[in-house]
Structure formats: structure tokens, C-alpha cells
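Read through the structure below, which is laid out as C-alpha cells, and then see the notes.
Apart from one protein chain that is not included, each protein chain of the complex appears where it belongs.
Entry: subunit A
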Amino acid sequence: MIGLHIVRILVVIFGLLPASLMAGGFWNSGDTTDLRVRIVEPYIEVRTGPAPGYPVVHASEKGEWLTILKRRTRWIQVRDDRGREGWVSVAAIAKTEDPTGATVDLKVRNFDEFARRDFEAGLLMGEFDGAPVTSVYGGYSMTRNLAAELWASHVLGSASEIRMVNANLVHQPFPEWRFSPFFTLGIGHLWVDPKVTLAQPEERDNSVGHAGLGIRAYITDRYFIRAELKEYKIFTTRKTNEEATEWKIGLSIFF
């Protein structure tokens, strides 16, 4: 059961982070052409590792060529013409020139990029009808105001375990705000698995409809905090439908 859930999460994660995988390719071997940049600023500091705390081992001067090896988060590993390797910040590479003489087109993630994002993915936790819930989601922004999302959630209550998938539309009236509210409307399906310790366990699955509101708050680089409140209507075969309230908060990334 957990295994299935893990597979589902992996599918969601792999399915929704294609931008990063496409950038450079999965098994990028030596057959690609070297990417080379020429330093325009007086010098560039080269460090031993991909973080600002690593020591600067050497500096490359203006006019020297660097070969780009790979990127990790905000750092790029380079090799100079003497074969020395090290890590340089993306911001420094963004000030160099490529062989065509153009300034290297590297995005430094900031708030403007956030407002223009195409994909987002994240992890949220909270409560669904009083029980802990863990959710992962991925979303695609069709316009700056409208996005489509897919969610997978796992609710672990004291009497039952619920697995749930949802699809929803998100409308964001003010995409240019740093703290941007949104409204959401969607449908989904849930599978209830009662605890074995209870007498007469009854497995069931139901369709759900939901509406909610929430907020995205841009932090830095490509992260933002997302919090939301959703009201669920669970469509049962009985005379009355059930209702559940859910709140969640978590961290998301955008591409």
C-alpha cells in the first residue's frame, strides 16, 4: 500500500520536473559540443565547491576562456584552458560572453521570474478533517492568472487511511503581488481504507469536489511558501453527502 503510494509520488515528481531534466539531458556524455565562455569582467573567482563558503582557489582573468562542465543549483563547474576545474556562481557566468560575442543568457531567479513561471511543484502538510495530511502537487500556468494542478494526498486518521488524487484550476487575481492570493476549484477521487482493528471494516471510494482559497508568498531564488484552505464535498451513495475541511502549508519551487 505504501509502496503504491511511493510509486505515485515518484511519478508525480518525475512527471512534473521535466524542465530540469531536459536542461542538459539525463545521460549527457562527451559527445556534446563544449560550451565556452570568455570573461569580460576584470576577473572571476573559482571555488573548490558549489557554495559561497568554499575557498577561492584561483581567479581567472579578463579575456580567458572557461569551459562549462555542469551546473548545480546556483553554481557552475568550469575548466580553464590550463585544465584547472572549480565552481563559479551563476551570477558571475551571466556576465561573461559566449563565442558569438553575446552576453551569456542565464536566468538569475528573482521575483520577476516567479511572476512569469510555467511550472511549479511542492510539498504541503496540514490537516484533513482533523487528521494529518501530506500532499505533493505539480502545476502548470496556462496564463499569468490561471493554472492547472494535479495533487496526490495521504491522510492518516485514527479510524482510517485515505488516499486522494485531485485536479484543480487555480485563479490568481494579482500575479504581480509578492503575497498573492488565489482561488481554487476542482474535483478528485478518494479511497478510504478503515483500520483493521475496527469491527466491520468497510472499504470504499468516493468522488469529491472542492473549493478553496490560499496564498503564495515568494521567498527567494525559486522558492515560495504556499498555504491554503479547502472545503471538500464527498459524494456518497447515501442520502447525505459528507463534508471535510482541509488546511495545508508547505514549500514550493517553480521553473
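What we mean here is this: contacts are C-beta pairs under 8 Å (C-beta built on N, C-alpha and C of every residue); 3 or more make two chains touch, one makes a residue touch a chain; residues count from 1.
Note that contacts and distances are computed from a predicted model.
Per its UniProt entry, the chain excluded from the display bears the name "Outer membrane beta-barrel domain-containing protein", taken from "Carbon-phosphorus lyase complex subunit PhnI", "Acetyl-CoA C-acetyltransferase", "Outer membrane beta-barrel domain-containing protein" or "ABC transporter permease".
Contact with the omitted chain, checked across A:70, A:144, A:171 or A:204, is made by A:70. In the full complex, the hidden chain is touched by subunit A at residues 1-3, 5-6, 9-10, 13, 17, 20-26, 28, 32-37, 48-54, 68-77, 98-100, 102, 104-107, 123, 125, 131-132, 134, 136, 154, 156, 161, 193, 195-197, 221-223, 251, 253.
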